[in-house]
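Mind having a look at this structure? Questions to follow.
One protein chain is absent from this view; the other protein chains keep their places.
As written, the chains take the letters A and B, and residue 1 is the first residue of each chain.
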Amino acid sequence: MEITLRVNGSRRTVEVDPRVSLLDLLRERLGLTGSKKGCDHGQCGACTVLIDGRRANACLALAVAQDGSDITTVEGLADGDRPHPLQAAFIEHDAFQCGYCTPGQLCSAAGMLAEGGPSAVTEDMAADPALTAEEIRERMSGNLCRCGAYPNIVTAIAEVAR
Amino acid sequence: MTRIEGHDKVTGRATYSAEYPIEGVTYAYPVQAGIVRGRITSIDAAGALAMPGALAVLSSEDPPELAPDADPELALFQRREVAYRGQFVAVVVADTYENARAAAREVRVTYEEDPHDVRLRGDHPGLYRPEKVNPFYPADTEKGDLAAGLAAAAVTVDVTYTTPAVHNNPMEPHATLAVWSGDGDLTVYDSTQGVSAARAMIAKTLGLPAERVRVVCRHVGGGFGSKGTIRPGTMLAVLAARAVGRPVKVALTRQQLFDVTGYRTPTIQRVRLGADADGRLTAVEHEVAEQSSTLVEFAEQTATPARTMYETPALRTAHRLVRLDVATPSWMRAPGECPGMYALESAMDELAIAAGLDPVELRVLNDPETEPESGRPFSSRNLVACLLEGARRFGWEGRDPTPGVRRQGRWLIGTGVASSTYPAYRRPSQATATVENGGYVVRVAAVDLGTGARTALTKIAATALGVPPDQVRIELGDSDLPPAPLAGGSMGTASWGSAVVAACEEALRDGKHGAADTTDAIKAQQDLARHAFGAQFARVRVDMDTGEIRVSHLLGIFAAGRIIDEQLAMSQFVGGMTMGVGMALMEESVIDDEFGGFSNHDFAQYHVPVCADIERIDAAWIEEDDRHLNPMGAKGIGEIGIVGTAAAIGNAVYHATGIRVRDLPITPARLLT
Partner (left out) sequence: MRSFEYARAGDPADAVARFRPGAMYLGGGTNLVDLMRLGVAEPEFLVDVSRLPLDRIEPDGDGLRVGAAVRNSDLGAHPLVRERYPMLARAVLAGASGQIRNMATVGGNLLQRTRCPYFQDVSKPCNKRQPGSGCPAIAGDHSNLAIFGHSSACVATHPSDMAVALAALDARVHVTGPGGDRVIPMPGLHRLPGDEPERDTVLAPGELVTAVHLPAPPPGASRYRKVRERASFAFALVSIAAALDVAEDGTVRDCRIALGAVAHAPWRCERAERALRGAPAGEESFTRAAGAELEQARPLPRNAHKVPLVRNLIVLTLLELAP
């Protein structure tokens, strides 16, 4: 099937087998290997991209179902040569070791910062909570990091959120 | 100085093994044994070959040619016997990943099934004493009169702890891209912890000279031991590419990682301790039962830390192994020390309670002058300093040992302590340093699996050369570079760094180029006990109505020689401790008695800590000036962080609740029933 997507600002028209996930389309067909495959079942977050501005697991999205969508991957976070503030903060605070979860963490954080609203750890569901470390930890729990860089990830995101 | 490859990693430009753009690449997907033990009677590939895009099916119907002495886990499709559920029995190659995976489901395998046994038991009749335990230690040791030591004790503990099978689960699943050239040379892009070792193993398995094989690995998405040796997936790509005459990519699924990439053996550990009225140990015994496969003997060195930790007149350690119908266990972060210190350090806590002593005090009291089992002097040993510094920072003084009495709202609060240790070895390595374009290029076949090897080696070279780090460029991750040992056993930096320093020194003398091989230097070094030590403190809260356990604070103080880079070291220690939280509270690969293998083989069922689980982890260190290690004066730091964490947490859970859970992980289910 033929689909058209906007990927990191560029229009891409591709012929895809309906079985192909958005993640495999990016990695195997479009040469965008920044988005990672860690579990292929939405359980690790390494494949997180922004679909129409919202963070999503690209492994669970069928490419055909994304026809007409606007996709941002880690390759599209920076503004030209100027890194996204999250990218700079991740480097500065050593918020990764092996780097495999990092693109997903970054896209997830970018999406998360735009979300607002309460989370599972918010006391009052009606209020809009401040983005405390506890709130960041809960909101970033869809992105596993086996190297254990969580404290630095939280520090980096908190710095950008301020 | 931030990580050299940091920019590549945050922009998605860092290339991992499955990501090299190779023209004409095809995809292979394995077929896995659907029985636990028995023989394959037939493999019908016709249906698979008729599927769209299918190119080939390899199996034992037509065994690929391999060296006769290949490692049995790597000797794919050579035998009809099935040794464990999930073992690779065939592979399908196709033009796309989707087609390969769909076609693999159409391969029909029939079996003759035998009864199986996948359950480790302390009284298993198959338990035996292995010749040695990983990598070269004696299985058993005995010093002094254990019975007399126990009989003379004023206080004794005799406790059995168990740890479950657990999986490394690096974020990057094992992946391989194999490319054969027209004249029979092989290039393998492999997610591995050691390109030299991988090259040697691939060449040996194929029966090829090593120089016909090149292994490239620029970035690895973690390994924690599971990528220390090549796994069947690597050979799958190599053999499939040879068969179809095109490049082949194999990216294992998360589920397949649970089947074929190794795991930490489950253990059953009996610890007997005796102490006199003052708390001085009179006897230490640590006996371990663990498992391996029927294919390969892998004996984890679980009881070895007891040979190093505490002064005692009587010391016995013993390992027993049983060969089950399971995949071969392997290295996982701090093999031996990690599970062994969980049991020993939990038992020490029980002894402290039995003796009415503070657990920090008990450990300080029993700190040895020389290594207890061998009698060798330590190159340096600062466990006591770690314990005391940790106690000071953590606010340990005045701790009321009474369990189950501190409450904050719905939570019971407790604190616990445990010691850490890990050996400081190094292996022979080569390296070169060359003046190029006004700077230096240092070449060594090291691998950076996230430890920061590039950055650490750059700093080491810059120091040796007396130049700023930006005048040094490190090349690693390619077996064409000077051979080097793998990133494992916390030996990477020490081993590679020794060669890098020697090469840099020679380059300075020569003015142009230096090459080094540390084989002789390492052979000539003094016979000392070289270990890093540490102390970990945990504060937990437990809701006894729901069994929920949360770690409010972890503090680790380590003595690991000279720290080469503070930020990298911090990340390594905290990362190890984070994995220790997983070990303590959630990680368990559930053995499936009926079907073999592990039933919870994904990240939804096998829990590793998420961001919300890690509230506060602090690490710090005591600088050691140890001249007996290597030119950098550094001890490895990749593994010690996970050693002791689970015991500290378990001891804190006891302090909070009065319940001593002796089986990991400490889950709500274990507190509620």
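By definition in this document, a contact is a pair of C-beta atoms (placed from the backbone, for glycine too) under 8 Å apart; a residue touches a chain by one contact, two chains touch by 3 or more.
Since we're looking at a predicted model, the values are computed, not measured.
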| item | value |
| --- | --- |
| Chains in view touching the one left out | A, B |
| Among B:Glu81, B:Asp95, B:Glu113 or B:Glu548, residue touching the chain not depicted | B:Glu548 |
| Chain not shown: contacting residue from A:Asn57, A:Gln87 or A:Thr102 | A:Asn57 |
| Contacting the left-out chain in the complete assembly, out of A:Gly34, A:Gly76 or A:Gly142 | A:Gly142 |
| Chain A residues that touch the omitted chain in the full complex | 1, 17-19, 21, 40-42, 45, 48, 51, 54-57, 59-62, 64-65, 67, 108, 111-112, 115-120, 122, 125-126, 137-143 |
| Chain B residues that touch the omitted chain in the full complex | 32, 34, 52, 98, 101-102, 105, 410, 545-548, 550, 585-586, 590, 592-595, 599-602, 604-605, 607, 609-613, 667-669, 672-673 |
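Rule of thumb we're sticking to: only the chains that are shown with their structure count from here on.
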| item | value |
| --- | --- |
| Chain centre separation in whole Å, for chain B relative to chain A (CA means) | 29 |
| Parts of chain A lying in touch with chain B, wherever the complex brings them together | 17, 19-20, 24, 27-28, 31-41, 43-44, 46, 73-75, 77-78, 83, 87, 90-92, 94, 96-103, 106, 121, 134, 136-138, 140-154 |
| Sites on chain B touched by chain A in the complex | 2-3, 5-16, 18-19, 21, 96-98, 102, 169-173, 219-222, 224, 251, 253-254, 449-452, 567-568, 570-572, 574-579, 602-604, 608-612, 614-617 |
